[in-house]
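Some chains omitted; the rest stay in position.
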Amino acid sequence: MNPAEIVNKMYSHDGFSQWLGIKVDAISEGKCELSLTVRKEMLNGFGIAHGAIAYALADSALAFASNSHGRQSLSVDTSINHLEAAREGDKLIAKATENSLKNRFGLYTIEVFKEKTLIALFKGTVYRTDKEWQP
Amino acid sequence: MNPAEIVNKMYSHDGFSQWLGIKVDAISEGKCELSLTVRKEMLNGFGIAHGAIAYALADSALAFASNSHGRQSLSVDTSINHLEAAREGDKLIAKATENSLKNRFGLYTIEVFKEKTLIALFKGTVYRTDKEWQP
């Protein structure tokens, strides 16, 4: 399966990414670009997007970018820095970069933008299992 | 305002914690315990709870525990390790512990359990502003 087929398959079963309204704007081996628009039910007690929204977008980007190579890959450790608030109606864009790919591990940085402004920086390590994605 | 009043106020505006069905099981200064039940629309492409669900529960616990002291506090840096999968119907419980509280910063560890099993470990730093919670 090629990267787009794998991500289509993952996305079609991924109820939470669907609830978030995530769009897959680009996908290739080890890379992807996703976006979503912040809705009212994604806000926290300060009236801004809950930290988990940027995390969710970045974590889906991690999953899609790392699985795109064809081997099922699971998140081991992730961290995120929240730099700027996002508000209702804002469009958030996540861009995944592969920093390292080895037999057992992949390391990815995901930048989350609101227009041109970096609003969160995410770093994630995945463990690459021996299980291949099958049609 | 006491911790319960602050958290009630925060929660009543927190549409995302409400969507998640988060219950505040205990709250006191610097501590809190939250829970939620995993629903179908919280699952990812592997049929298990999306990593952002445990993150969201832990991040809400961070917000409630740190704001309970009365000063508005914002997340700066968070990390989470995913140890075990959660499935539809599982009840997840988050327990926040305050490791350090200083004038400008607070550091918290949040353990996320499925029954007695630790399924995720979260660490978060907050910045404590000078703004007080007001009724």
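For reference, chains read A and B in written order, and residue numbers begin at 1 within each chain.
Note that contacts are C-beta pairs under 8 Å (C-beta built on N, C-alpha and C of every residue); 3 or more make two chains touch, one makes a residue touch a chain.
None of the values given here were measured: they were computed from a predicted structure.
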| item | value |
| --- | --- |
| With 2 copies placed, total copies in this complex | 4 |
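To be clear about the criterion, only the chains that are shown with their structure count from here on.
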| item | value |
| --- | --- |
| Interface residues, subunit A side, partner subunit B - complex | 9-19, 40-47, 50-53, 55-56, 59-60, 63, 72, 74-82 |
